[in-house]
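Excluded from the complex is one protein chain; the other protein chains are retained at their positions.
So, subunit A:
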Amino acid sequence: MKEWFIDYIKRYWRRFIVIVIVSILAVLCGAALMFTSGYLISKAALRPENVLMIYVPIVAVRTFGIGRAAIQYIARLTSHDATLRILSEMRIQLYKILEPRALFIRSKVRTGNILGLLSDDIEHLQDIYLRTIFPSIVALSVYFIVIFSLGWFSIPFALIMAIYLFILIVFFPLVSLWITKRKSQEINHQRNHLYQSLTDAVLGVSDLMISGRSKAFIRNHEMDETEITKIESSLHSMSQVREFISQGIIGLIVISMIVWSSGMANTHQIPGTLIAAFVLVVFTLGEIFIPISESTEKISQYQTSLDRLQETSHFETEDSKNEIENVSLHQKVTICLDHVHFRHDNESDWAINDLSLTIKQGEKIAIIGRSGAGKSSLIKLIYGALQPERGTITLNGIPANHFGDKMSKMISVLNQTPYLFDTTIRNNIRLGHQQASDEDIKRAAKQAKLDEYIESLPLGYQSAVDEMGENFSGGQRQRLALARVLLQNTPIVLMDEPTVGLDPSTEKELLETIFEAMKGKTLIWVTHHLVGADKMDKVIFMEQGKIEMQGHHRELMNQFERYRRLYQLDVPYQL
């Protein structure tokens, strides 16, 4: 609440005041238009000798008419400008929270598209200003202006009005908020349930069809929906009844106004010409006060977004507190793991259990193991994103987690789902090295064997990645990522199953390209099967955080029956 909301109010209060003042002026102009109009025709009804007698109200009526529209326009622009500014700052704030947690988001939040949701949450929060805060403050200010100006004529009547309007702008909104807050929890709960059940239906569509349970599913789903519709319907009915009562209060105010102003006119405390003016102005006020309940109701919706944003601060962060300033970045790097122990928390088993390993510059290593064998922890440890509980991991003697951001000069990563940004092919490749010339980019693309394909596109390197859609296969995506990594030109490359999901011939071609391009570099390759294992200097089998077998492909083939058995699955030499 504080960091996502109050801090922004503190920072932007000057703008907010301007917006509120302009909005109040717009409201007052609208009220003044009806007031002077009522006065104008009452005055005219007295049939003055000369039109000039009502010249001032005529001008005023026109001014207020035009002024209201113009000021409203300004109010809209200023309020949107302010919220867009806040939006921009909130984005940076969110990004800064997520940045050090980048490598852990995927494993932490498994469900769905959390990043997209967070971005939506921020968009959503800008409405809190436009739809709730500004209108509420404006209504509250107008409330006081109205009460004080009436008090100038008659204090008792002003107090009566104060009570009437208090119901509209304080009592109803608070009651509505209280009710919706309670019900919206229920609705959110139900909605999550529905979301889950629909995801089940869509992703499990084949199982539902084959099991013949689709009709039963629809029936169940509708039953759950009925629950939620009931609550929503009762909320709707509540808001409609509230609006009806609110309008009733406006009606009461009109009648009270008639009674009061006629009394005042009879006793000549006000001129009779003001009766119409006072009565007509009431209608314009209703438009300001009645919607406030609806605006405050929305607060319960923002709560969900705020909660989710708040949660981001609890995501796991990488451990690189001891980042040192001057790391010498050699092109020859020896990686040394010495009795490394790592576990995710104190209760769990060792994810990496007393692992020692030395990798010299230019060595090519394949790491294989079941899921949960500790492969991805090992990769994160080498990258310096995690810190071992015992033992050390060093690159040329410097602990891996001391590199911080400079690690990207030492190690580049090619993983299963390289992200391609919504920009041109050229810009996507250039991310590897921002000062790269167009020639460098072409060379990298050529090394990744993607140059011919890119040049065959009508826009060549200027083609947008997003619009390529289906023309861009899984293999080509990996090649684009490869070009980026080649441009990054680090002595070490970590590969995390880049060929999963590719068919054998695509996989073979991609691996050939990769191995050819990686000459001289250290290659640490996490893989799920053994195609290409014979090209590596060493194959490491991991199991429960330990190295189970290691050695060159030939040695393993000779020594281990288990290895031979597995190799057959990939290379069907028996057939």
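Keep this in mind: a contact is a pair of C-beta atoms (placed from the backbone, for glycine too) under 8 Å apart; a residue touches a chain by one contact, two chains touch by 3 or more; residues count from 1.
Please note the rule applied: contacts and distances are computed from a predicted model.
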* With one chain of the assembly withheld, which option in "Protein arginine kinase activator", "Thiol reductant ABC exporter subunit CydD", "Acetate CoA/acetoacetate CoA-transferase alpha subunit" or "Peptide ABC transporter permease" matches that chain's UniProt protein name? -> "Thiol reductant ABC exporter subunit CydD"
* Structure fact -> The one of A:K10, A:K96 or A:R554 in touch with the missing chain is A:K96
* Structure fact -> Sole touch to the unshown chain from A:D7, A:D81, A:D349 or A:D438: residue A:D81
* Asked: Thinking of the whole complex, not just what is shown, which of A:H221, A:R308 or A:H402 touches the missing chain?
  -> A:H221
* Structure fact -> From A:T132, A:S176, A:Q447 or A:Q488, the answer for touching the chain not displayed is A:Q488
